[in-house]
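Missing here is one protein chain; the remaining ones are kept as they sit in the complex.
Naming follows writing order (A and B), and every chain is counted from residue 1.
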Amino acid sequence: MYNLIGAGLIVIGGGIGLGQIGGKAMESIARQPEAAGKIQTAMIIIGALLEGLAFGALILGK
Amino acid sequence: MLLFRKEIMIAKQSIKFLVVLFTLTTTLTAFANGGDHENQHTKGNQVDSPDEIREYISHHLKDSHDFHFYSDNATGRHFSFPLPVIVWTSEGLRTFMSSEFHHDDAGHVIVEKDGVKLTKIHSKIHELEAGAHQVKFDEYHHAVNAHRVLDFSITKSVFGMLLAGLLMLLGFGALARSYKKGHVPTGIGRFLEPLVIYVRDEIAKPNIGEKKYRKFMGFLLTVFFFIWILNLLGLTPLGFNVTGQIAVTACLAIFTMLIYMFSGSKDFWAHTLWMPGVPYLLRIPLAIIELVGFVLIKPFSLLVRLFANMTAGHFVVMSLIALMITMKEAFGPVTSTGMSLVLALFISVIEILVAFLQAFIFTMLSSLFIGMAVEEHDHH
């Protein structure tokens, strides 16, 4: 039961984080469209790191 | 088992057209036709209750010792071909074909090889203790009188890896040979060359640096295409789930770890173990944190990310396909089938993207970590 609550919290946290990353990346692309490639790569890397964290917590807690 | 198998086949067939590496599927189909093997031992049973579906999916996500295509409910035939089992038991090495288990996965069939009794429980080969004739289970369904053996079998995953390796050798070997004829590649090389350039220019060079990237290209390119091809193989109806095996991703991550640990520059070790510009008291805990980060956390996040993404992808696709069975009573066969087809197709298209993205991210982060290790700091 507690596992499920923990997993839910992880997913909520990861979702908020990914939303922030994505939103800010969109904003910066809109502000500087010529840097879109670099922003995208950085976004994917940070997204991946966050995802790794969330998955790690999910799996360790399972 | 059958209905579900068949429906997966049908749904995944449609996905197949979207898979870019069409050569891959053609070679495999030819192989599969030649290798059909009939076995009439076990009766097929239909997968239709949620428990059975869960069981079926978790079975798919695991490695298996034979190559199963589908089973025919009416005749009870299994269309599959066996793969060799190579196990290191308490008595030494034993090899035989997996067909000797007769598709049993619950520890009922016991194979005796030169005094060693072996059986297969949940896709894992167990050795019975001396004197035992039957597997006994405790209340959690754990075998009491059998233990797992070191399993070097050519399982489905190993088979998939060999296949991917063979495809890579053929494809990129052809690309390498085509350069002997002229500067511009021909045939499949035309498709592969931009990918190689992409890995070099977008992944390796920016992260490792213009001067040092060359040494790591062999590893990065191999890992990128290895993961990508295996991810795509997982989307074909053949049912591979190689990159969803934790042992496989762990091995890949440990390779990355060893590479960046052994190619670390003097600056890297100086900054990791004795961080300059920090009070002496803080340096020791900092060194421990850095070391744990590099040895444990970074490889762990690499291996877990790939494993979890691929497992989740397979799980979601199979669950959506299973919708047509679980939702049949609520919505009727036509609606449930249509719904599951549309949703599964949608997720499968996303999975094609994820297949590339995960290969990209694994390679990207590997090169990022290598770049951190080989970087030489300016001394100020």
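Points to keep in mind about this one:
By our rule, a contact is a pair of C-beta atoms (placed from the backbone, for glycine too) under 8 Å apart; a residue touches a chain by one contact, two chains touch by 3 or more.
Rule of thumb we're sticking to: contacts and distances are computed from a predicted model.
Comparing "Cell division protein FtsX", "Electron transfer flavoprotein subunit beta", "ATP synthase subunit b" or "Urea ABC transporter permease subunit UrtC" against the UniProt entry of the hidden chain yields the protein name "ATP synthase subunit b". Considering the full assembly, B:A250 is the residue among B:A132, B:I188, B:A250 or B:M327 that touches the omitted chain.
Of the options B:F219, B:F315, B:F331 or B:F356, the residue whose C-beta touches the omitted chain is B:F219. The residue from B:A106, B:V144 or B:I197 that touches the chain not shown here is B:I197.
The chain not displayed touches chain B at residues 62-63, 87-88, 124, 150-155, 157-158, 161-162, 165, 168-169, 172-173, 175-176, 179, 183, 193, 196-197, 200, 214, 217-219, 221-223, 226, 245-248, 250-252, 255.
Note that in this section only the chains that are shown with their structure count from here on.
Rounded to whole angstrom, the centroid-to-centroid distance between chain A and chain B, based on C-alpha atoms, equals 24 Å. Here chain A touches chain B in the complex through residues 41, 44-45, 48-49, 51-53, 55-56, 58-59, going by the rule given at the top. Taken together, the chain B residues at the contact with chain A in this complex read 202, 300-302, 304-305, 308-309, 357, 360-361, 364-365, 368.
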